[in-house]
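Missing here: one protein chain of the complex. Every other protein chain is in place.
Presenting chain A:
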Amino acid sequence: MNFIDNPGKLHGFEKTGFEKNIKIEKVSRRSILKGLGITGGFVLAAPVMSRQAFAYETGAGKMPHGVVVDPRVFVAVGPDGIVTILAHRSEMGTGVRTSLPLIVAEEMEADWSRVKVKQAHGDEVKFGNQDTDGSRSTRHYLIPMRQIGAAARTMLEQAAAKRWGVPATEVKAVNHEVVHSASGRKLGFGELAADAAKESMPSIEGLKLKDPKDFRYLGKGQVGIVDLHDITTGKALYGADVRLPGMKYAVIARPPVTGGKLVSFDPDTALKIPGVEKVMKVQGWPWPSKFQPLGGVAVIARNTGAAIKGRDALKLTWDDGANGKYDSVAYRKELEEASRKPGLVVRAEGDADAALKTADKVVVGEYYLPHLAHASMEPPVAVADVKGDKAEIWAPVQSPGGTREDVAKTLGIPEGNVTVNVTLLGGGFGRKSKCDFALEAALLSKELGAPVKVQWTREDDVHHDFLHTVSVERIEAGLDKSGKVIAWRHRSVAPTIASTFAAGAKHAAPFELGMGLVDMPFEIANISCENPEAAAFTRIGWFRSVSNIPRAFAVQSMVGEIAAATGRDQKETLLALIGSPRIVKPAVKDMWNYGEPQDSYPIDTARLRKVVELVAEKGEWGRQVPKGHGLGIAVHRSFVSYIATIVEVAVDDKGKLTVPRVDTAIDCGTYVNPERIASQIEGAAIMGLSLAKYGEISFKDGKVQQKNFDDFQVVRIDESPALTNVYIVPPGPDTPPSGVGEPGVPPFAPALMNAIFAATGKRIRSLPLGKQLEA
């Protein structure tokens, strides 16, 4: 593949020190407004997509602040011909900072080597929704970004036609210039920039989008990410890399138990550490309080090393509060007991109770999945500079708009006085959708009257995460004499993310139910999905693919158990359960469907079957494997994409596990950058293997028992799969784009466990695997 090897033109962040960068950023913000010329936003009311114009609708318009389709907000053309395109979503490794601007460049006929990408500040009124989560960026912005590019192209074409005095229909933008082929005249984008800025904004409905067969970049996978050169040379700017004149470094001691409070502290030992300048209290909010800080004691120092040493030297007394009793061993028993009793029915079709009673055989699986920490390589970090009633933040946040809102509320200042600069994110996985670390920096900067960087240590990150939930998933499958599944009861018991927003929330929210529980696609006559109560005792949050992890684990493990119980092939059992190609419409009141309309994003079992068949073919399902090896398969629809994975596992006589090969097929509809899709799926296999082998955060006396990568282990290169293959289903002409960042994770662990069963005859129902094979 060819990759852009001239990254000098592609930097979003200038190379020349950050102080300078701030200035550049501000200047270019103005030039962006000036570039195509007109200040004052022309914002289309969301939703902008209409049936007449496009083949599909998305849920983009229903997101907070919807979608803004305006080239004057997103695109600038300089007199030198450099096209600057704003990236308004956060880059945490998915490639979105490249992909969305690339869509604009494609449609406006810009030459990518003459495009600069600039990161947008947090401002959702101006840019539309910026929450970089839910695997939504491409699916919500493919069409808007194409429209923005097409509108910019149209304005450039109109300007050229006027200059030449010819009808606009006779001119055409081609590779960074507009040509009039009848006369052979050409004008570069730079030469047209000033005139194009005076052109009126074309109507979105009337825009002519490119024929996909003429695409130069989209779907080709030949453009490297814009930050590639900076990342490989250490110049890429992450949250922790921001340095401001006079900046102080802060590390905070937080209550060890969620909801705990500081009773007393002795700053003297900390103040004796060389480099420590000050010890101060940090305001905390009672739990639950969405993303507000936990409070505690901050050590302020001249560098991070001194601040960490000072923090560790603090003498602190805490009141642990009500959550001091949280104990993972006891809580697991509670969840298991709850899963064995009827709970709130959230989907009912036929009569599962009756069918289970009359079934010839009932296969029961009770699965346990513990809390997980995100453990992104970059621990939470933020810089704040609060002066009077103005605040400027630099932070690796997935939700720059939400951060702006929360900073304004926390400091009691108008939102318009808050600037949120988004750096690169050293991983996010959902953790950095919560901006508590930026709020801490804002509070400290306000009190100190100086810029402050708050750096979390890895221990802070592991102890004070918004954790992936803990759950018990219990499935009972009733089989008739022929081995056909006639009844399915799935009880899912887990503390809800809603408990982080509202005290006492005990049932899953519709968006959690919709992640693999009530949208279960099997063709079974009698279905009951239930959600017994579960209380939360710590902060629960989104973790890459969220509730899909436990649900896919349970459902796809159960497929393996049914295959074993009936003596059939896993893949054939899976296809039989999926059933006929059809659109599934579960009997569910608040069907979430990832926020997407079911018309354009139905549950389509033809697509589900297709990824199973594709991965089986490419991944050579049924191939002969050596002794001690086994193959496992799993499929799952999440974030409106369809993904199937085959894992080959090898287990030696000591129970040591290796993964010789992984094959994954994904149908994510129309796609932008297949090379980044492959990287996401390769990475999802590693994250899947990590959570399956090691992933566990446990509590005793309300405190997290793990602290760092020694006891919260993740997979390293020497245990990573020897080979991971990714197959992407070619989209139909109008197939809407769907998620990529998250959906690779859920099928991995169950495919692995099905493979382990094939290799050893042992069924693993409790994660992590740990030493279970060594017994």
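Observations
We adopt the following convention: a residue touches a chain if its C-beta (ideal position, glycine included) is under 8 Å from a C-beta of that chain, and two chains touch if they have at least 3 such contacts; residues count from 1.
Operating definition for what follows: contacts and distances are computed from a predicted model.
Per UniProt, the protein behind the absent chain is "(2Fe-2S)-binding protein"; the candidates were "Response regulator transcription factor", "(2Fe-2S)-binding protein", "Mg-protoporphyrin IX chelatase" or "Amino acid ABC transporter permease". Interface note: of A:A685, A:V704, A:I728 or A:M753, the residue touching the hidden chain in the full complex is A:A685. Among A:Q130, A:S339, A:S376 or A:S638, the one in contact with the hidden chain is A:S376. One of A:G61, A:G93 or A:G630 touches the chain omitted from the figure, and that residue is A:G93.
Although one chain is not displayed, chain A still touches it through residues 3, 5, 91-95, 224-225, 227-229, 231-238, 240-241, 243, 249, 273-275, 302-306, 308, 375-379, 424-429, 455, 457-459, 675, 679-680, 682-687, 708-710, 714-718, 720-721, 723-724.
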